[in-house]
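Below is a structure I'd like to ask you about.
All protein chains but one are shown at their positions in the complex.
What follows is chain A.
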Amino acid sequence: MRDVPGLPSRRTFLKASAASAAIAGIAAVPAKAEQKPEPVALTEYKPDCLTPSEWAFVMAAVARLIPSDGEGPGAIEARVPVFIDKQLAGDYGRAADWYMQGPHDAAASPLRGWQTPLNPLQIYQQAIPFFDAWCKTTHGKIFAELDAETQDKALTSLQKDEMKIAPELRDFFTILLANTKEGYFADPMYGGNHGMEAWKYIGFPGARGSYKEWVLKHNKPYPLGPVSISGERA
């Protein structure tokens, strides 16, 4: 490793700090989060499976479900749309390991679980144009183009199924909300929870192997930031 003139080498630095910490128990240099290159901006992102209009809808919808104002990061800062795109492009979107043979009775009681013949990706693909059309008729614009307040109203209507969506699509709001939460809290290796911001916000310490020493330390905040499955630190 080449050292920058005038600056202590990182190695000497680490060595000295590890040694002093080992000897004196004094932690001199914090283990900073790695410098990772910023991923491509959401506006530049090329989705794996969503079309431009579907992407615009997902961007707008998740921004209202977990908004950026107020406490903590919003779904946009956490890159939830990327998570949803990747999730729908993968096994989940294709319902790859679900029982998807008939008979299908989409109008059956919701207590009977997934009854639609459609997989989650197909539900997004069919529900978004339907919902956008409803928004245009009811509020004058497609969902992504509405102001925030009207968007909230429209989503509430969707949740209450005021537009009488087809039974095959009736789970749309439920999975949209669930996928948004998943993208917010899942491990960053799946595209969302960018920088583990959501974990930091709620104080979740991540995928560390053991917290044995902390089991009996009641009401004491755990001091370390989270670590992801792939070893990312924050």
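Here is the rule we go by: a residue touches a chain if its C-beta (ideal position, glycine included) is under 8 Å from a C-beta of that chain, and two chains touch if they have at least 3 such contacts; residues count from 1.
Just so it is clear, contacts and distances are computed from a predicted model.
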item	value
Absent chain [UniProt protein name; select from "Mono/diheme cytochrome c family protein", "ABC transporter permease", "FAD dependent oxidoreductase domain-containing protein" or "Metallophosphatase family protein"]	"Mono/diheme cytochrome c family protein"
Option from A:L42, A:A89 or A:V227 whose C-beta touches the chain left out	A:V227
Missing-chain contacts mapped onto chain A	1, 10-11, 14-15, 17-19, 21-25, 27-32, 34, 208-210, 212-214, 222-225, 227, 230-231, 233
